[in-house]
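Shown here: the complex without one of its protein chains, the others still in place.
Then we have chain A:
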Amino acid sequence: MCGIVGLYLKNQKLESDLGALFAPMLEAMTDRGPDSAGFAVYGDEYASGIKLTLQGDAAMDWEALAKRFESTLGPVDGWFTNADVGVFKLGVDERFALAWLAENAPEVRVLSAGQSIEILKGVGLPNDVAERYGLAGMKGSHAIGHTRMATESAVTLEGSHPFSTGLDLCLVHNGSLSNHNWLRSKLKRAGISFKTDNDSEVAAGYLTWRMAKGDSLTQALKGALNDLDGFFTFTVGTQDGFAVVRDPIACKPAVIAETDDYVVMASEYRALAKLPGIDKARVWEPEPGKIYVWERSVANVEAA
């Protein structure tokens, strides 16, 4: 089943309330996905390097890692911990940072990399995962979340959404893909790396691949409609964008609502019912095979 939610703020004044608005949406989708949950929050932008969200086991010494970064890799512009996660702002190129981590700290999992994205996810009830990382107190411009009922791969942290395969890009998925093995091997040959056998990660990798070749988010999603076979409602986040797309059969549900202050999507209206101003929002069901994109408050709908 799975539940997905996304909130994209158009009114910057609401950015300090992002987590408070978003956490109840995630929790409202518990019935659709009680085994694990995750979310990506876009905010706290760091423009002069790379921001990494790293996850380690309980014994992880984040301070020691910060010192090792500084002594061997380059300047650390700031770091903090959040439960079992460490967030590092490094004044180096992302490729060097990721290669260094793989070589020197292979026990650390990279949950996200980019300038504003932070992905936090784990096994357990959505409310437990949200509380573990203090979602309700987070600030930012947009957030995307997922509550998982696993079908295509094991219930693990790695198998939970959102999936990120490129800088600041992440994807959540309700559905299942049937051509993901073939597509994964094709994308691997094109240089995209995958951490799991999960079908949704392939969809994220596909978008990363298209956008690395110069596609816009809309163009990449158009390609996805042609090349991905299966059921899907996707919600996608980029550094300054937010998109929703459903496959042409559209078995998997989605509702979008828009006001002057925000655009919001969820698998079910229940997740939106408590938002301020929802009673005056334009509420609609995204049409099959249509791409809905918002980028820096410019609304843009294109038929596939």
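Observations on the model:
Everything that follows uses one rule, which is that a residue touches a chain if its C-beta (ideal position, glycine included) is under 8 Å from a C-beta of that chain, and two chains touch if they have at least 3 such contacts; residues count from 1.
Assume contacts and distances are computed from a predicted model.
Here one chain is missing from view; checked against "Sulfurtransferase TusA family protein", "Molybdopterin synthase subunit MoaD", "ABC transporter permease subunit" or "Protein glxC", UniProt names that protein "Protein glxC".
Among A:149, A:212 or A:283, only A:283 touches the chain left out of the display.
Residues 249-250, 253, 268-274, 283-285, 287-288 are the ones on chain A that touch the missing chain.
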